[in-house]
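This is the structure I want to talk about, given as structure tokens.
== subunit A ==
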Amino acid sequence: MPWLTILMAVPVVGAVLVALTPKGNDKLAKQLTLAVSVVVLALTIAMAVQFSPKGNRFQFVETYEWIPRFGVHYGVGVDGIALVLIALSAVLVPIVVLASWHDADSPNAKRSVKTYFSLLLVLEAMMIGVFAATDIFLFYVFFEAMLIPMYFMIGSYGGAQRSYAAVKFLLYSLFGGLLMLVAVIGLYAIAGKNTFMFPELIGAIQDPTTQKWLFAGFFFAFAVKAPLWPFHTWLPDAAAQAPAGAAVLLVGVLDKVGTYGMLRFCLELFPDASKFFTPLVIVLSVVGIIYGAIVAIGQTDMKRLIAYTSISHFGFIALGVFAMTNDAGAGATLYMVNHGFSTGALFLIAGFLIARRGSPYIEDYGGVQKVTPKLAGVFLIAGLSGLALPGLSSFVSEFMVLIGTAERYMVPAIIAATGVVLAAIYILWMYQRVAGGPTAESVKGFKDLNGRELWVVAPLVALIIGLGFYPKPLLDVINPAVDHTLVSVQVEKFTPAIAEKGAGQ
Partner candidate 1 sequence: MTTEYLVLSALLFAIGALGVLIRRNAIVVFMCVELMLNACNLAFVTFARMHGNLDGQIIAFFVMVVAAAEVVVGLAIIVTIFRTRRSASVDDANLLKY
Partner candidate 2 sequence: MDLYVPILVLAIVAGGFALFSVAIAPFTGPKRWNRAKLDAYECGIEPTPQPVGGGRFPLKYMITAMLFIVFDIEIIFLYPWAVSFDMLGVFGLVEMVLFIVTVLVAYAYVWRRKGLDWD
Partner candidate 3 sequence: MNGIQAPTIEYGTLAPMLVIFGAAIIGVLVEAFAPRYLRKSIHVPLTLLSTAGAFVLVIFQVIGGVPTTAAAMGAIAVDGPALFFWGVILVLSFVSVLLVIDDDHFVASAAAVPGSAAEEEAEIAGGAHTEVYPLIMFAVGGMLLFASSNDLLVMFVGLEVMSLPLYLLCGLARRRRLLSQEASMKYFLLGAFSSAFFLYGMAFVYGFAGSVDLAKINAALGTVGGLDTVLLIGLALLGVGLLFKIGAAPFQAWKPDVYQGAPTPVTALMASGTLVAAFGAVLRVFWVALGNLDWDWRPVMWGVAILTMIVGAILAITQTDIKRMLAYSSIAHAGFLLIGVIATSPDAEGNAASLSAIMFYLLVYGITTVGAFAVVTMVRDAGGEATHLSRWAGLGRRSPMLAGVFAFFLLAFAGIPLTSGFFGKYAVFLAAVANGATPLVIVGVVSSAIAAFFYVRVIVLMFFSEPAADGPTIAVPTAATAAVITLAAAVTVVLGVFPQPVLDLADKAASALFIR
Partner candidate 4 sequence: MSLPVLAVDPTLADFGKDPLWITIIKAVGVFAFLMLGILFGVWYERKLISRMQNRYGPNRAGKFGLLQSVADGIKMGLKEDLFPNTVDKALYLLAPVIMVIPAFLAFSITPFGPMVNMFGVQTPLQLVDLPVAVLFMLAMGAVSVYGVILAGWSSRSPYALLGGLRSAAQVVSYEIAMSLSFVAVFLFAGTLSTSEIVSAQAAGGALEIGALSIPMPSWYVILLLPSFLIYVVCAFGEAARIPFDLPEGEGELVGGFQTEYSSSLKFALIMMGEYLHTFTASAMAVTLFLGGWRAPWPISLWDGANTGYWPVLWFLVKFVLVFSAVIWTRASLPRVRYDQLMALGWKVLIPLNLAWIMLVAVVKLMRTGDGSIDKTPVMVVGAIVIVGAFAVWWRFDTVNQRRKDAEKARVAAEFEQLANEPTAGGFPVPPLDLPHYHGAERKEVPSGTN
């Protein structure tokens, strides 16, 4: 059964159907979208169940010739890393649909509701596609094409500065993507294998200088996408201006493509260059961790603040990827998932607050917990997950990253660990200002979470807590894939330091 193709086709068909719903019947469009996204989630789960961690590296593989002239294939398949990221997308989309129920019909929306949801489904298909692609060209196609629905979602449905933010987002990503295109072309031309299939291209480039140049092309694109310091400046704008749902997908999934790409393509295709550039990347990551955290502290806008925390978190992920140890790699992958959930939850809750008060600024709030205890409660849980409190999901991953890094690079690991402290400051201070203290006048009329909103946050909170205590299912899937990656990179293996290490060993 062509699972992955079906996974992509269902949202696309759904998007078309949504776009064709009669005008004025917004509710039908929303329900249809929700139904489609739930179907996708169900399909994803059905597929994930069949995934065998001990089986071939890539499973559910489909390969068809697409453009023989360029050696391009329609090649999809997942390993553990891709699988969990696809699952992340599939989980987040229904939640985002629910959360965005009224986003598009707010007064500053410029376009129809059904367009928003249609774009959302298109985006979902592309997110699945980008993780599933085993053909580098196909990956690039999804990588770039993904920008367009996101661009329209930010530009049409975002906040006051939306068009500026949307353009900035698009141009940054596009520019990065174009440099990657050069590298992709170079890879194809220099490898001379007349194929873009990822497995066949591993080890195709031996010349160190060439590797470095191509690595630079790929890495730049991923660094912009991730975003790594100093290529991050688009993210706060985009995330702050995007509607909450779009911001969740942007930070939760889209940006993961960057770190995913580093892990999958940069490392495996250009192992020597990766080792060569590792110090640089680690420096960037560490700077990003600290910088993101410090700047986050100074933010007055909730969404911007969350965006800066993400920059800090992406520093961790990149650090984990380039530490090139099994723990760090697995941790980074896990972090991608967890970060998706926790930051997603933060954005959504910030969105709920903003929907109530109409202002993203922290100073406009105060004493929320007294008025709306449930809202404040989930806010706190999400926040704590963001600062990696033990027992919540992020902790496991952050810890694995730090341990894994420390195995090899002690000093950066220690510096990065200070990021955890800073995280506590920015999260808790924000919580204190928003939820604690005397109740502000404007907050008085707030209603607590309604049924829909509860349905939105409940799964997220459940996942955050559940994965915090029992990440094994995910790690079981992730570990073999990370091992495989590191074997390709040919780094010497380190002994496992964590008990949760996959049972397969």
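Assorted remarks:
Keep this in mind: a contact is a pair of C-beta atoms (placed from the backbone, for glycine too) under 8 Å apart; a residue touches a chain by one contact, two chains touch by 3 or more; residues count from 1.
The set was built so that all candidates are chains of the complex that A comes from, given by their letters.
All values derive from a computational prediction rather than experimental measurement.
Among the candidates 1, 2, 3 or 4, the one in contact with subunit A in this complex is 3.
Those residues of subunit A lying in contact with candidate 3 across their complex are 66-70, 110-112, 115, 140-145, 147-148, 151-152, 155-156, 162-163, 166-167, 170-171, 174-175, 178-179, 181-182, 185-186, 188-189.
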